[in-house]
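Omission of a single protein chain aside, the complex is shown with its protein chains in their original locations.
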Amino acid sequence: MDVKETIFKSVFFAASILSAGITLFILGFMIVLALPILKQGLFFDMLTGPWAPDHGLFGLGPMIIGTICIALMALVISFPVSLGCSFFIGILNPRGLGKWLKKIIESMTAVPTVIYGFVGIFFLVPLVRELFLKGSGMCILSAAIMLSILISPTMILFFVQSFSMVPQNDLNAVDALGGNTAQKFFYVVLPHSWKGMLTGIILSFGRAMGDTLIALMISGNSVAFPGSVLDSARTLTAHIALIIAADFDSIEFKTIFLSSIFLYIMTSFGIIMSRFSFKKRKTINET
Amino acid sequence: MPMTENIKINIKNLWFYYNDHPILEDISLEIPQNTITAVTGPSGQGKSTFLMTLNRLWESIEETRIKGHIEIRFGSDFQNIYDKRYNVSDLRRQVGMVFQVPNPLPMSIYNNIAFPLKLKGENNKTLGSFRVEDALKRSFLWDEVKDRLNEDARALSGGQQQRLCIARALVLNPQVLLLDEPTSSLDDKSGRVIEDLLLELKKDCTMILVSHYLDQVKRIADSGMVLSDRQMKQQW
Amino acid sequence: MIIRNLTALLIFMIMLFFLVAGNCFAGELDRFKGEKQVLRISGGTAHIPVMKEAAKRIMTFNPDIRITIAGGGSGAGIKQVGEGLVDIGNSGRKATEAEINKYGLKMIKWAIDGVAAVVNPKNLVKTLTRQQLQDIFSGKIANWKELGGNDKPINVYTRDKASGTRSIFWKKALEKKDITSRANVVVSNGAMKTAVNNDPYSIGYVSVGFINDSVFAIVLDGVKPTMDSVKQGQYTVARGLYSNTKGDVKGLAKKFIDYLLGPEGQKIALEKGFIPVS
Partner (left out) sequence: MKPEFFDRLFNYFSWGCSILLVGAVLTIVGFLIANGYQSLNLHLIFDDTRPLDAIFLKSQVFDGLFPAIAGTLFLITLSIIVAIPLGLATGIFLAEYCPPKIKGSFSLLFDILAGIPSIVVGLFGFCVTIFLHHYFYTRLFPCLLISALSLAFLVLPYIIRTTQISLETLPLSVRLTAPSLGATKLQNIFYVLLPSSLSGILSGIILSIGRCAEDTAVIMLTGAVATAGIPKSVFSSFEALPFYIYYISSQYSDNSELMKGYGACLILLFICISLFVFAHWIKKRLSQKILYRP
């Protein structure tokens, strides 16, 4: 009996070590593969320089800028909309409609990203092209709009969850004092929930940055530093998808490991930050 | 000392900590065989915890710690139940426990009662069904459920569920039975049935009963203890 | 009597021969009888329509064969066949000396193709000189107005570096002049055609085999890129379509390539818009 216990415990433990090991192994493997170019000491140049393989320039600068621009812009579009929707669900909830909106938003999490990309190409891109009369429509704006729809459920569900953690007593107090909804939000809800909201924002940003298909399909993939939101741009994820066809021994190919490392570190950093803000909140509640 | 012959449980200098806060302080107690010892006192003072020290169930709860000595006499010798070599599963088969809220498992009535046998690895079907029947009879439940042993145990009434849980604890013939407010979630009538049952069980078991109801304690207990301010005091 | 019988036999034999010879077109697939393997093909995206059609006919004839076809571009085709990841790696350019020596590649050319600059059919600009083309792709000319078209910015589309189509177009049409970094990048000939068809102000380049009425092929220096002009050598932005194997061709890969080079394979190539080699 005891032997069985020990065997199973070790099996469970081994599984955990394996699962955790994969996480670290992915990073380790990428670093090992990127070593040849890391060794040349061009790390910083590669992160900022331009991309012109015909001239021997393999900088990831345009892709990093592209990634950040698209993800940030998606966030900028998505944030107010998500805020409005979470007010609707969490605070206004007119005639119980909030519950239904929440259901719709939850089911949005199941929509495949490739479908957003598909609709982006055939619906949004021509629209943007005709509306702004500039460029091909494959641009930062189009990608950001589609991404903002992709990330808004994450943000809304986090916002709603943080709103629901506000003590009912405090809300009742404002009601008793004759405060209106807006006051209730600014004086009670926001101070209680901004950290949870921040977590939602950070995680959504990570999701926007990590998505491949939408950017690959509708942002145009040019390798220039973008100058406006109507310019075509390439994200790091799309860069990996495009360069995967190149010769594995070339410097070009090695840059995608650098892209991976960059993405890995950025998302991990976001997750560590979000955990940090969650922890902080917990201790505040306890004291 | 003629009394030692009859002592079943011997507790010496028992301390218990939760999150490094002491819950029980230096408790020493002797509990005689085939009696019902009642523990009363304000709620939230660690009465349930006290019961759990007797079958080491607290070990499943995180951030808890114990200090002291508990011996139970199985057969002729006292056993230190916190001895490293002592098998905790064996202990819990000898020291049964019934909880405040009936906790039937999501399975049939029969399987609920037979569950401890399955855990012990006893696979003899005929002997098993005999013991299940016996346990149900001893807990006054047989007549009510004998025709529906394959039904979901959770469909029973609250009182029946609690008797089912007692039967489940009895199927292994424990020598000690720990009862954590067994009637508090039941109506008076169901409670009375359980009380009668406990009196009947006294001939086989030594029982420790945590209860809120002083009248209940007076009706069935042989001795009464009060647990308050982390101290245990004999009341009568 | 005997002679008459012999004559009858002879006539019968001759008839049989013609019958068999007449059937030999369908009989080309016979070589795939009894095969059960998987044939893995990747690389040049211009080749895909021909590969798909050939694969469809072969797998219909013998459902035990699996032929998998992936794109990736000529660079990927050469690399993957060299590394042994696929059985046949297609390329729309010749493998370089270095590549051939490194992997021991065998190149088989089975069709000739041109690469044409294409614009949306609605575009008013129909002809360009090489100089204009180079200026458009380098970004010097940025508005269709400068070329007599509408007052719209030019959206340049290009391919990634693994593309054989790109390397031929860059070498022979752009004469190795720069391609602007602002150009949108697409992943295949098919994707280029789709993108140009969807964007009225676009310019890109595709294999001549891919041209149909969804895109308009620019008349370059007075020569319209068509199968004929490529064949006659008037349109010079041309190249071979190759299938490469590692070492000598053998097994199912050999049968597949033989089929491509045979009458039926060549007919498929012709139907898909390429110029047969035989």
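For this structure, a couple of remarks:
Here the chain labels run A, B and C in written order, and each chain numbers its own residues starting at 1.
In the analysis below, contacts are C-beta pairs under 8 Å (C-beta built on N, C-alpha and C of every residue); 3 or more make two chains touch, one makes a residue touch a chain.
Since the model is a prediction, treat every value here as computed from it, not as a measurement.
The chain not shown here is in contact, across the full complex, with A, B, C. Interface note for the absent chain: among A:L18, A:V76, A:L133 or A:M165, the touching residue is A:L18.
The hidden chain makes contact, of the residues C:I67, C:A95, C:V156 or C:L220, with C:I67. Of the listed residues B:L119, B:L199 or B:L214, the one in contact with the hidden chain in the full complex is B:L119. The missing chain, though absent from the display, is touched by one residue of C:I88, C:L147, C:V186 or C:L260; that residue is C:V186. Panel shows chain C; residues 38, 40, 42, 45, 48-49, 51-52, 55-56, 59-60, 63, 66-71, 83-86, 186-191, 193-195 of it touch the chain omitted from the view. Take chain A: the residues that touch the chain left off the picture are 1, 4-5, 8-9, 11-16, 18-20, 22-24, 26, 29-30, 33, 80-85, 87-88, 91-92, 101, 104-119, 121-123, 149, 152, 180-183, 185, 203, 206, 209-213, 217, 237, 240-241, 244, 248, 256-257, 260, 263-264, 267-268, 270-272, 275. Hidden from this view is one chain, which touches chain B at 55, 57, 60-62, 89-90, 92-93, 96-97, 99, 101-103, 105-106, 115-116, 118-120, 154, 157-158, 161, 168-169, 172.
Methods note: only the chains that are shown with their structure count from here on.
Annotation: 83 Å between the Cα-based centres of chain B and chain C. Of all residues in chain C, those touching chain A in their complex are 71-73, 75-76, 79, 83, 152-153, 155, 157, 160-162, 178-187, 195, 198-199, 201-202. Interface residues of chain A, counted against chain C in their complex, comprise 50-54, 62, 121, 125-126, 129, 133-138, 220-224, 231-232, 234, 242-243, 245-248, 252.
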